[in-house]
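Below you will find the structure I want to go over with you.
Selected chains from the complex are presented in situ; the others are not included.
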Amino acid sequence: MKKVSIIGATGYVGIELIRLLHDHPEVEIKDLVSKSSAGQLLVDIYPQFRGSILNDYQLRAMEDFKPEESDLIFTALPHGVSQNIVSELYGKGTKIIDLSGDFRYHDVKVYEKWYGVKHKSPELAREAVYGLVELNREKIKGAELIANPGCYVTASLLGLLPLVSFEKADLNSIIIDAKSGVSGAGRSLKENLLFTETHNTMKAYSPGVHRHSSEIEYVLNQFLTGKYKKTFGSLKDQIDLETEEKAKILFTPHLIPIKRGILATIYLDLEEQSSGSEIMELYQRAYNKERFVQVLKDSLPEIKNVAGSNYAQLAFRYNKRTNRVIIISAIDNMLKGAAGQAVQNMNLIFNLPEETGLEATALFP
Amino acid sequence: MKKVSIIGATGYVGIELIRLLHDHPEVEIKDLVSKSSAGQLLVDIYPQFRGSILNDYQLRAMEDFKPEESDLIFTALPHGVSQNIVSELYGKGTKIIDLSGDFRYHDVKVYEKWYGVKHKSPELAREAVYGLVELNREKIKGAELIANPGCYVTASLLGLLPLVSFEKADLNSIIIDAKSGVSGAGRSLKENLLFTETHNTMKAYSPGVHRHSSEIEYVLNQFLTGKYKKTFGSLKDQIDLETEEKAKILFTPHLIPIKRGILATIYLDLEEQSSGSEIMELYQRAYNKERFVQVLKDSLPEIKNVAGSNYAQLAFRYNKRTNRVIIISAIDNMLKGAAGQAVQNMNLIFNLPEETGLEATALFP
């Protein structure tokens, strides 16, 4: 049994990691570190663990935490904070999976521009391996430090990557209209997250300027310039993606009155006429061996079909009238968009079957 | 007091009309016609009217209804059905406001293509006046038959019209990603409208092929070819919109787990660089005298700020990086998107102040 710990255990992502690790047959939870709740029983904050093996688990302070006793550490901390902790932990033989935005850009200039924070460990940012499993599986297996992708980014990239490698796609036309449940905002005490302000309503926020825009665009462009080997559904056997062409995307997130789940509706122009079957071939090539990505044909993704599971569901429609493709992508933001993908990464690092501890299907109704 | 009647009184739109007319100081409800519930008391189906002046109101069958006793009739019926009823009622001196899709296209070929139904009264379709008040106020005042716009269409056109007359807008780039509460689907017994199937989830439907696509596009193109006089926010004093250029839009609706409200997020490319202030000027010209359209500057529309009211709230963001405009438009689908706009039309026809009976602000929280 591998020993794993979580720093930042009492945020929503932390608690979701605990839930998954609690059910995982090959790992043992070592330490749960929480700044705000050190010394308290886990069940006094999250009563859903009462009766489980975590019934008597006491949260630990950072100063009492010995990283070397764990085989792997998840850091589920705010950006800015995470870099400091990770740079202390790094290089001591313990693997790290970081769930913040701090290590998702090799080039910290992009990070600094969009996050408005100075990056103190640019060399670590260059070392970090981007943890979108379907894109980067091989590198993940040997990584010391994983940057777990953003939730919106996961939903968007899974939908986009096959088409981005399609030579007929207009890389400047990408528009992503994404909708997220409220858990994405974390357990923060803000007036606009109160039930009375959020229920039975909906809004857009940060239209065109959300941080995840930059992450989506950054990874797409890394992909286009050949930083990621996999051809990802190209219709040719070999394709030279070392291109000067760059994708420029427009991303607008919305808050919807549900707890979990992201639905991203993505729009893309084609430069020549295509067909549904040609595009379907791209998606099937990209994902037909993937355990956690489903490409639907006759139906459309719905959040309820993935919420509570690590699956992504995708569908697309080719709109001949406008020569555009509409791609719809649904994930659980807490699972494939955060803790589930982190465990998938952990499984790869530990050389376990990728789906270990992640086989639950959506909780419905 | 004017006498008004409703045919199709027990659907959700019918009941919303009853609610508004019940509170309206200048009209009196004459007959409420319902095929399915004729003979029953209104309060036995909709108990919210208990105690009101409609406490003892009995629903009437079509065969017992005498149209000539009403000054105005609202028809709130399914498309296809409505044409038959309206063509019987028309021309007898009673004004008609039809809330179906049947009379929204002067050219019935477009209707027939998108609705898959033969139109039996093409001449009436040509007579009908399109009831988007902000676009067509003058013609509405003298109309015999109003085609009340679709809910998605109202939200979309109010957001788009000022920009469509902007010479820098790429009329082929328009993408509308719209989200609607479940009341938009009416009171129909379908499995996918059950609470357990709709709550805490979200989905897209009819991506790119929803009927309201055609209505949005049809009206935009009528507008572009000068069928509607108003310049609608053009920055020049005079603008010749008699253009051959046509708009082609892509529209995708989504179902969200709220009762009422539509949020439309609209994307549009510009052909040249512009600025927020230049675009704001267009919106202000278009709407600064409009009672029911609010253009927000520093905040964004939310459904809760309009649900329960006849207001539309709009905002836009000019995204310099991609040279696109993101427009966000929020309405209550039952009010500005249906019954409220119908009453606004009625007020114009009766030469009443436009806001009579429509002054309620959103019900919040």
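Lettered A and B in written order, each chain numbered from 1.
The rule is simple: contacts are C-beta pairs under 8 Å (C-beta built on N, C-alpha and C of every residue); 3 or more make two chains touch, one makes a residue touch a chain.
Because the structure is predicted, anything quoted here is derived from the model rather than measured.
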Subject >> Identical protein chains in the complete assembly, only 2 of which are shown >> reply: 4
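Simple rule for what comes next: only the chains that are shown with their structure count from here on.
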**OP:** Determine the centre-to-centre distance between chain A and chain B, using the mean Cα coordinates as centres, and give it in whole Å.
**Re:** 39
Original post:
Contact residues on chain A for chain B in the complex?
Top reply: 172, 175, 177, 179, 196-197, 200-205, 207-209, 248-250, 252, 254, 256-259, 261, 263, 265, 267, 300-304, 307, 317, 319, 321-322, 324, 326, 328, 365
